[in-house]
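First, the structure itself, so that you have it in front of you.
Removed from the display is one protein chain of the complex; every other protein chain stays in position.
Chain IDs A, B, C and D follow the sequence of writing; residue 1 opens each chain.
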Amino acid sequence: MTIPTSSIEQVIPGQGSMAQPEAAKPSRAKRQRFLFVRNKKAATGLVILGVYVLIAIIGPWIAPYDPSARSNDLVQGPSAAHWFGTTHLGQDVFSQILEGTRSVMLVGFLAGAIATTLSVLIGVTAGYLGGKMDDSLSVLTNVVLVIPAVPLMIIITSVLNNASDTLVALVIGLTSWSWNARVLRAQTLSLRRRDFVEASRASGERTWRIIVFELMPNLTAVIASGFVGTVIFAVLSEITLAFIGVVSNSGWNWGTILFWAQGQQALGQDAWWWFVPAGLAIALLGTSLSLINFGIDEFVSPRLRSAGKTKLKTASGGTVRMRIGFTPVLSNSATPHTHAKVVATPVMREAK
Amino acid sequence: MAEPVLEIRNLNVDYGLGDRAVHAVRDVNLTLHRGEVLGLAGESGSGKSTLAYGMTRLLAPPGVITGGEVVYHPQQGPAYDVLGLTDRQLRAWRWAETAIVFQGAMNSLNPVHKISTQLTDVLKAHDPKMSEHSRSARAREMLKLVGISADRMDAYPHQLSGGMRQRVMIGMALILQPQVVIMDEPTTALDVVMQRQILGQLIELRERLGFSVIFITHDLSLLVEFSNRIAIMYGGRIVEEAPAATIYRDALHPYSKGLLSSFPALRGPKRELAGIPGSPPDLAGMPAGCSFHPRCPKAFEPCNSAIPVLGRPDTPDGAGRSVACWLHPAEQPVG
Amino acid sequence: GDSPNANSNNANKASVDYLRIGMPNGTQTENHNPFAGTSSANALGYKWMIYEPLTMWNPVKPAEPAKPWLAKEVKWAADYKSADITMRDNATWSDGQKVTADDVAYTFTLLKTNEALNANAIPFGDITVNGSTVHVTFTAPQFVNQNKIMASTTIVPKHIWEKIADPATDINKNPIGSGPYTLKSFTQAGIILNVRTEGYWQDLPKVKELRYTSYADNSAQTTALANGESEWSFVFIPNYQATFVSKDPANHKIWAPGVLGIHGLYINTTIKPFDDAKLRQAMNMVINRADIFTQAEAGYFHPQIDSVTGLPNGAGDAFIAPEYKDKKLTPDVAGAKALLQSAGYKLNGTTLSDPSGKPVKITLTDPAPWSDYQTTLEIIKTNLAEIGIAATVDKANQDKWDQNVQKGDFGATMRWTNGGATPYDIYQTVMDGDLLKPIGTAAQQGNFGRFKSPEATAALKAYANATSDADRTTAMNQIQKVFVEQVPMLPVGSDNVGGAYSTKNWTGWPSDGDAYAGMQPTQPYALDVVLHLKAANS
Amino acid sequence: MTSIQDAKAPAGEVVLEAIGLTKHFPVRRRLRDLFRRQHSAVHAVDDVHLTLRRGQVVALVGESGSGKSTVARLLAQLYPRTGGDIQLHGESTRVKGGSSFRAYAARVQMIFQDPFASLNPVHTIRYHLTRALKIHHNAGDDLDAALAELLTRVSLTPPERYLDKFPHELSGGQRQRVAIARALGAQPEALLADEPVSMLDVSIRLGVLNLLRDLKERLDLAILYITHDIASARYFADQTMVMYAGRMVEGGDSETVTQTPAHPYTRLLIDSAPDPDRLTGDVDPLEEDRGNGEPPSLINPPSGCRFHPRCPAAMARCSTDLPVPLEIGDAPGHWAACWLYDKAGAR
Partner (left out) sequence: MKYFLQRIAFYLFTAWAAITLNFFIPRMVPGDPVQSLITKYQGQLSTKSIQSLYVLFGLDKDEGLWSQYIDYWKQLFHGDLGLSFTFFPTPVSTVIGQALPWTLLLVGITTVISFLLGTGLGVLAGWRRGSWVDGLLPVTTFFSSVPYFWLGIIAIYLLAGPDSFFPSSGGFDSGLVPAWDQYFIPSAIKHSLLPALTILISSVSGWILSMRNMMVTVSSEDYITVAHAKGLPERRVAVSYAARNALLPNISGFALALGFIVGGTLLVEIVFSYPGLGYTLLQGLGAKDYPLMQGVFLVITISVLVANLLADIAYLLLDPRTRKEG
């Protein structure tokens, strides 16, 4: 369910490709650090996510109704009074969505944070220290990886009475760190023999300082992308758990809405308004996170960044298509030829 | 002097378009003659590789060729502009007429295919009628030519040492008997012993097969030893061009002089090493006038306003050489 | 051809000669053992089409005597500690052998000697055969269990079963029964039964083939019913008018008669102030059962209970004590408030405080996935708010809930009672002091609310052991009195033996007008229903 | 910068000395090897003797893969050694980590080959240098002053202009200067420079090398200069050692070694170096060497002299007997490990 981060496994920020003498312009270079935000996809994603965060914060206050309050409008379609219609108890679906956002965001981000922390701790440590430590941490990672996550979550949540959002987030976080840990370990392996790591070791830095201050900053993009991926996964997991009714969550989240809608056969009664909005809300949140992930991917790999710009505008307004292997030739060159001269021999020049 | 095989005329290559474009190659004029080794030197970022890729249209995005011509003179038939060929024509022209050897041989060979496959698929693409058997015979022959025993045919690139890989690349470049071979820093990744072996071999093959070579490196001492003529690039332009011995003895452009005095000599008296102060220019924001003037010890008035034109200098031995420097204003521009 | 599917290709058949029965019971594995609670035969109920009971009992009319079925006659002793069963002589097993009294005796002995199979924990004594009569004794009076023994026990052939090594774990691959159907095939998509060609002791049913399908969950089953892929099922259908009936109003029907088994809010009577019967009475007075019936139970699933005795309408009518005959449960907020006031409770604005001045708060709990119970609790929560009781609904995890309810670690919970032929099972589940366990010890059999009432316990005992109807009535009235006055549990709705069905292909289903049987496809009377079916277009 | 101090016999105090230094990297063991006694290993460095003296530069040259970097890392104690000894001021040291390693690092610092890779791209110059100072408690009271001093020492002036830049904002030469400054932050006595200029542009190299020489003179540092460019060793180092396939094959003062090389391998190396004075058309003198002109496997190095399979002057004993360092005699301290110079000639 997470977006594969294979591209990130390949490229490490600021290395190799940047080792060209493009250094001279400090202001531009500095700005590059924030280039990620200027990425169109990432910006779109961030804006959508921002809206969700806002709703998560103020949702319960702006909700027109108490989401649990019953009324006499049973299973009513969308109307001015109830934008997303009502449930079998006459509850306002719109208010439920607004109120539910907080739990979804909380669980998503908390679980993401927990899983990311674990994956960093385990993945980076394993990758950097190597040897026995690496072996045992790798086994741990693999064991967690091969135990199916969702069933495991179901089991663990069923041990807990009345799991709160925090607890659910903890469970999701604890069961979903392994993939990222693997990616990070691979990344760290390729980083740890880098000269700058060796150099700081040679200059006498302590191991934990090397891991925290030398390695981790270079893994930020990978970590961030892993975080975003885990958030998506956590949101989907929470919703799944709520949907199948194993989480004893007393509050509202989108999964709860779907649970009720499904339990009451919302679609069977043609009450689509009860079922559809929550799903779309999830999809949109997921899309925004994926967009941010793309942004991170492109930020990390300049190749991907420029890959988007395949059509360039010339000064004269035309477009040029970039192709690998066939560099475009601009016939209407903007640069004046200092010595334009006709070739004496016949030239086959075809318009294409 | 022999007839030309490849003439580069006013070639301009940019990275990107519009205001933020980097003009990596500007108004380059260069002629390669049949059978000669033309050396191209200049420090990192001066546009050597861009020129090589640009004239073959192999530049990766966002590179664009913004003007100029690359006129190719085939052995038979009329000359034509390579930049004007259709995709099909260009594909047919590539390798058959002009082959390229890149800097990193490890990266030039597809890691997942055997070298035999990579050798024969050139043949397959350019001569589909050729039989399987004669293809592999030809591939074998080429390997032998570059001193690799035929039993390494079925090796994968990673199973060969760096030197062997580079030799495979050279063999592959010659497999269609092209007229021109462009070599972009073919030996920088190798150590000196290997470097000498390979270059020696190349020179020998050139004598036998008669192709011309454009040899790119920033190691001037290597060029002086191995090439017939040398062109020196700075900031995307050719700043000086002359026969190798001439440049070595008497470089005219201050930058060429600087380059020549930057490497220590192994033999003879220890000579003065002056180096070049300052750092290479930023191609995106080139200084006005001669782009070398901020670093030039001899810069004077016109240098910071007007761009010197590459032309025949006013020196006594000016024949056959050209320079772009206000110290030696051109008598007759090249082009 | 040779394919087993060659003649099953139903698409181009003119008329339909099969009935499609569905249950939302999830994956099934092949197991035709009629005694195993986990068998597919049990889960889908097709064991009743293959095996038959001694009598056919109609839970919709529990007070009516059971019809003779495999037995010609069943005669109970007055103390219900023994019975004489006389077998009919024209029944045969599907392998052709005759059904005899030996088979019955063997079946009972099987249950007696295998604790694992004796699901109703019937205390069998001696079992003797005399010609076509079986004399069976019990170590305790079996008045309340009489139909479990006679009408819910499948009789199996001795000559087959005595060869089975472990009857508890055998899957009974080739079921041989006395019923009108035999097993044709078992697949994960469903079980197919074929009607017997001969040897059945009464007229063969018109339905030639029964196709049982187990759907993953309620929603899949409902979809199948709505699509017509399923013609008979017992499943909770929310808003059944919209989701089911409206899809084919002429044919899609639901009939859900109540039976002697109820659902209600168990109150933990050990927690202050809920140990006060007055408070419980007041709570009982504000529950809006009509709302629960229509909103939580879709207007049919748990028929609303009107009687203050908690006895279901219809099935319970015959048992209601005279003093409660006309006492109905109707919401009466004002009355409740008055009652509370008189008992020393104070209502300040929206908060009720008990005589000691503490605000009255309660936690209502039920497993998260049970949406009808959850809805019920939501409604009860708003009802209780009217008299100032602050309720919170706790959607516990099912296992945790089970554990907590058994250990008495809860405030109040919706739960069901056992059901049976008399109200005894209902009241016993709620009030039996013999089942009482201290808080913290699991009470597996009942009395989850830790209700302590020696009168009720004694009356329950008296009812079960009575030897005359008069004694039974007295005891029953006494039980009801405790229940009504002490309100150990707030009754909400009754169990139903209903079902959703389609008359598109088959008619003759039981109905209010002709309530000859219940409507659940998994119960013994399902066979009676199938025997009543006629093709719709004939 | 043009004067040539003819290298006299080394006079400075010995700072760091390697005696019989050996490093074998275990080859990843496979299951099959479990049943064998013998462990195969990469013989990266074998029996290397090296002496670094105060105010002197020792160059270590040799082709790629000959073990130069390994020697440097061994001396920096970044790798545990397989055999031999490292003596700091005559005292044998073996440190792995913790404070003893830091104490060692305070006296012996290393500069890496690639200035583009040896600075962490996410940290500013200030961070790098501050760490270098703080680890070894050299920051003093005034950190800013210490930083400025450090940058000034490597001619990055004015210091303010560079302090808050990120590595990618600097040119290669500037980066390498920062890397040197970082090493100097520890106030070491010995500097191990592992190909400090090989990744730099021709015109920039010179500046860095001159800086190193300048530092040597001003701070009286002992410097190990590793390179594969023998010409720069001649220009820059007082002494030059030549390595081949993990072993030292020749040593002596730089001018002697480069002008009158004794060992056939050194000769090959010098003949191969590009030389503008040799003009096109020379027939490659090493033609017969084709095909097998490759460095030997270090897992199973050739017996005897490791160069013998490629050596034009190989004798029978070269393939059996390991040559010992032999005095050449043309200049004091010039030696080669080659049987050609076995004047005793016996055996």
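The rule is short, and it goes like this: contacts are C-beta pairs under 8 Å (C-beta built on N, C-alpha and C of every residue); 3 or more make two chains touch, one makes a residue touch a chain.
Small disclaimer: the values here were computed from a predicted structure and weren't measured.
**Student:** Using the definition of touch stated at the top, determine which of C:K61, C:R196, C:R211 or C:K381 touches the missing chain.
**Tutor:** Once the missing chain is taken into account, the touching residue is C:R211.
**Student:** Which one, A:D165, A:D195 or A:D297, makes contact with the chain that was left out?
**Tutor:** A:D297
**Student:** Just name the one of C:G228, C:G335, C:G433 or C:G508 that touches the chain not displayed here.
**Tutor:** C:G228
**Student:** So which of C:G419, C:P491 or C:P510 would be touching the chain we can't see?
**Tutor:** Only one of C:G419, C:P491 or C:P510 touches the chain omitted from view, namely C:G419.
**Student:** For chain B, enumerate the residues touching the unshown chain of the complex.
**Tutor:** 53, 56, 58, 60, 87, 90-96, 99-100, 102-104, 107-114, 121-122, 125-126, 156, 158-159, 172
**Student:** Which residues does chain A use to touch the chain missing from this display?
**Tutor:** 2-7, 9-11, 138-139, 142-143, 145-152, 154-156, 158-159, 179, 232, 236, 239-240, 243-244, 258, 262, 267-268, 272, 275-276, 278-279, 282-287, 289-291, 294, 297, 301, 303-304, 307-308, 310-311, 321-322, 324-326
**Student:** Under the stated touch rule, tell me which residues of chain C contact the chain that is not displayed.
**Tutor:** On the side of chain C, residues 1, 3-6, 8-10, 18, 20, 26-31, 36-38, 115-121, 168-171, 185, 187-190, 192, 211-213, 215-217, 219-220, 223-224, 226-229, 247-248, 261, 263, 367, 398-400, 402-403, 406, 416-420, 425, 429, 444-446, 495, 522 touch the unshown chain.
Everything below uses one rule, namely that only the chains that are shown with their structure count from here on.
**Student:** I'd like the Å distance between the centres of chain A and chain D, where a centre is the mean of that chain's Cα atoms.
**Tutor:** Each chain reduced to its C-alpha mean, chain A and chain D end up 46 Å apart.
**Student:** Nearest whole angstrom, what separates the Cα centre of chain A from the Cα centre of chain B?
**Tutor:** Chain A and chain B have C-alpha centres separated by 45 Å.
**Student:** Rounded to a whole Å, what is the gap between the Cα centroids of chain B and chain C?
**Tutor:** Whole-Å distance between the two chain centres: 91.
**Student:** Please output the residue numbers of chain A that touch at least 2 other chains, ranges allowed.
**Tutor:** Where chain A meets two or more other chains at a single residue, that happens at 21, 24-25.
**Student:** Could you tell me which residues belong to chain B and also touch two or more other chains?
**Tutor:** Correct list: 44, 279-280.
**Student:** Please output the residues of chain C touching chain A within their complex, sorted ascending.
**Tutor:** Counting only chain C, the residues touching chain A are 218-219, 222-223, 226, 237-239, 242-244, 295, 367-369, 371, 375, 378-379, 382, 392-400, 404.
**Student:** Residues of chain A touching chain B in their complex?
**Tutor:** 20-22, 24-25, 306-307, 309-310, 312-315, 320, 322-330, 333-335, 337-341, 343, 345-350, 352
**Student:** Which stretch or stretches of chain D touch chain B in the complex?
**Tutor:** Checking each residue of chain D against chain B gives 1-2, 4, 63-64, 171-174, 201-207, 210, 228, 230-232, 234-236, 258-259, 268-280, 282-284, 286-287, 289-291, 293-294.
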